[in-house]
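The structure under discussion appears below in the form of structure tokens.
A single protein chain has been omitted from the complex, and every remaining protein chain is retained in its original position.
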């Protein structure tokens, strides 16, 4: 073993990224998004990107930053309701948008990282999501055939990672990150804590290092909360 | 929350098991097999069972015990080379056997527990495994369509479990156990350490409790080693 | 009198059974968690990857890494489990979740539901709703009986793009509770003080009224 996958920072991690590429970005809402990599992407300036992510950020954070700079040509997501600029670009036709069911999105990413080119799911049968897709009955129920999703670059955020690329996520910041990590030709992980091999229990690894190609410790995490809901102490 | 899924022991856990049912049993070789549940099955005496398990145990341990008592009508496995009685029953036609690629077996169990009735895999294309199955080209490569596998009862073994059914596996005893846990109409987990809710970190759970219906602490684990390979100290 | 949102949630909560795993959608469904009857233990599944969702955190204890599918800060409970989005929808599609409660814009009398898009106007996306309605064996839709213009949301045929076909089994509105049957919406309970005639007048889809329809107990 001993494969040191460290790169110096987010900018260095994006080496090889080109206009027109397909990217995946982990996160659910603003929870578990690769903040450093998104900021570096905005600096990088690559254009005509296809972005696959469950959401599109908010106007001034997350993938919203790349919408502002008009680097995104097409967005594949399941829910984009938090972003006014997104809605404007979509309704005006500036932005291509492919909205797909959340479970289908998750499974398509996993399929891309599992060598499964297609699978059947019940989600979306009979709706416009199934238009143009093969449908089939199994055991009396109707299903839609969905294809895998893969990315030139997958950008994920983990809580902890070691230099071999093994990743551990924290709470619901896990979400799409492990699935997108599997589906990248080049997968970059930014982590809050970069540790030495051996500091993560093998049984606690969520993403085995084989799926990760570059890793670095992120900085200045904002971790913005979208809906701060609290209760009063009794 | 607070769903107590405890049953007293392996015999009680098998309540409702009937002749002719389909069972899954976790484990790879003798590593991570549900020892207590297999012993209880032999006592239970249910017949004409279809067993889905990566291997068939050895002559006097693991699923080999159920071959001896001729409770198994059909075996679905990927590798059965360690069991002379198995080979005898198979070659004589007493036992129906469906041998399938190991990765396909794992994925079919996961599919059964994921509501995915069918998927495409490259494994077995052009071989007798693909006979009678749909094949299709995706992006220039040929694939075989495989169906999900589900079981009336899934028998799994974990290292630790809580009364809500959350499971944690140890080292390579994990193998097929989490996948088969997903695919059972009734999933029974035997664990070496049964603990209270809250004693397992939510981030460390390998199998969420929703997949487990009955749980008990096993006893007298033999954990037999098939190939004891060691090195001398320098 | 028509039910308010909390009363709708309270009525739905009476459908919970001990040991249920439940997925509650955004909006009125979320309120159901506040009305779980004593003695009934249910486990809440949040499709962003959490089983055993606890209440909102105390002020100052919010964790940005711990939210529910509505992006609200929540807490863990003893026995909670965290998992990725693929595993989350695996358990949904494999029907391990016993009850799904969600909102809708329209429902048709054959059980179709529309909830995610108003073409050219509101396009937020379906999130996990399409997976949930296509998979759940037990779905309760809750919504207002009419839209802001006073038009029925219980229709012969949905006018908006569908979220799922023939999947809704039960509907609770501010006016009553309905089962979807081959003959149409069967009225099973009236909101207290709401007449069958009022419900008939506000229901565009086929409505089935058999015998005396009892008033809802709250």
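Residue numbering begins at 1 within each chain, and the chains themselves are lettered A, B and C in the order written.
Please note the rule applied: a residue touches a chain if its C-beta (ideal position, glycine included) is under 8 Å from a C-beta of that chain, and two chains touch if they have at least 3 such contacts.
What you see is a predicted model; the values in this text were computed from it and never measured.
Engineer: Quick one: which shown chains sit in contact with the chain that's not drawn?
Structural biologist: Result for the missing chain's touching partners among shown chains: A, B.
Engineer: For a quick check of understanding: of A:114, A:154 or A:172, which residue touches the chain that isn't displayed?
Structural biologist: Spelled out, the listed residue whose C-beta touches the missing chain is A:114.
Engineer: Which is it among B:148, B:176 or B:216 that touches the chain not included here?
Structural biologist: B:176
Engineer: Which candidate, B:37, B:72 or B:109, sits in contact with the chain we can't see?
Structural biologist: Reading the full complex, the residue touching the unseen chain is B:109.
Engineer: Which listed residue, B:54, B:71, B:163 or B:187, touches the chain dropped from view?
Structural biologist: B:54
Engineer: Touching the hidden chain in the full complex, which residues of chain A are there? Just list them.
Structural biologist: Those residues of chain A that touch the unshown chain are 1-3, 110, 112-116, 162-164, 166, 182-183, 196-198, 202-203, 205, 208-211.
Engineer: In terms of residues, what is the contact footprint of the unshown chain on chain B?
Structural biologist: 28-32, 54, 77-82, 87, 90-91, 97, 99-107, 109-110, 121-129, 159, 169-179, 206, 223-233
Simple rule for what comes next: only the chains that are shown with their structure count from here on.
Engineer: I need the common contact partners of chain A and chain C, sorted by label.
Structural biologist: The shared contacts of chain A and chain C, listed by label, come to B.
Engineer: Please identify the chain with the largest separation between its CA centroid and the CA centroid of chain C.
Structural biologist: Relative to chain C, the chain with the farthest C-alpha centre is B.
Engineer: For the chain pair with the highest number of C-beta contact pairs, give its two chain identifiers.
Structural biologist: A-C
Engineer: Which chain wins if you rank chains by how close their C-alpha centre is to the centre of all protein C-alpha atoms?
Structural biologist: So the chain nearest the centre of the shown protein is A.
Engineer: Let me have the rounded angstrom distance from the C-alpha centre of chain A over to the C-alpha centre of chain C, please.
Structural biologist: Each chain's C-alpha centroid was found; their separation is 28 Å.
Engineer: Just the number, please: Cα centre separation of chain B and chain C in whole Å.
Structural biologist: For chain B versus chain C, the centre distance works out to 36 Å.
Engineer: Let me have the rounded angstrom distance from the C-alpha centre of chain A over to the C-alpha centre of chain B, please.
Structural biologist: The separation of the two C-alpha centroids amounts to 32 Å.
Engineer: Among the residues of chain A, pick out those that touch two or more other chains and give their numbers.
Structural biologist: Counting only residues that touch two or more other chains, chain A contributes 107, 121-122, 169-171, 174.
Engineer: Which residue numbers or ranges of chain C touch two or more of the other chains?
Structural biologist: Within chain C, residues 76, 82-83, 86, 89, 92-93, 135 contact more than one other chain.
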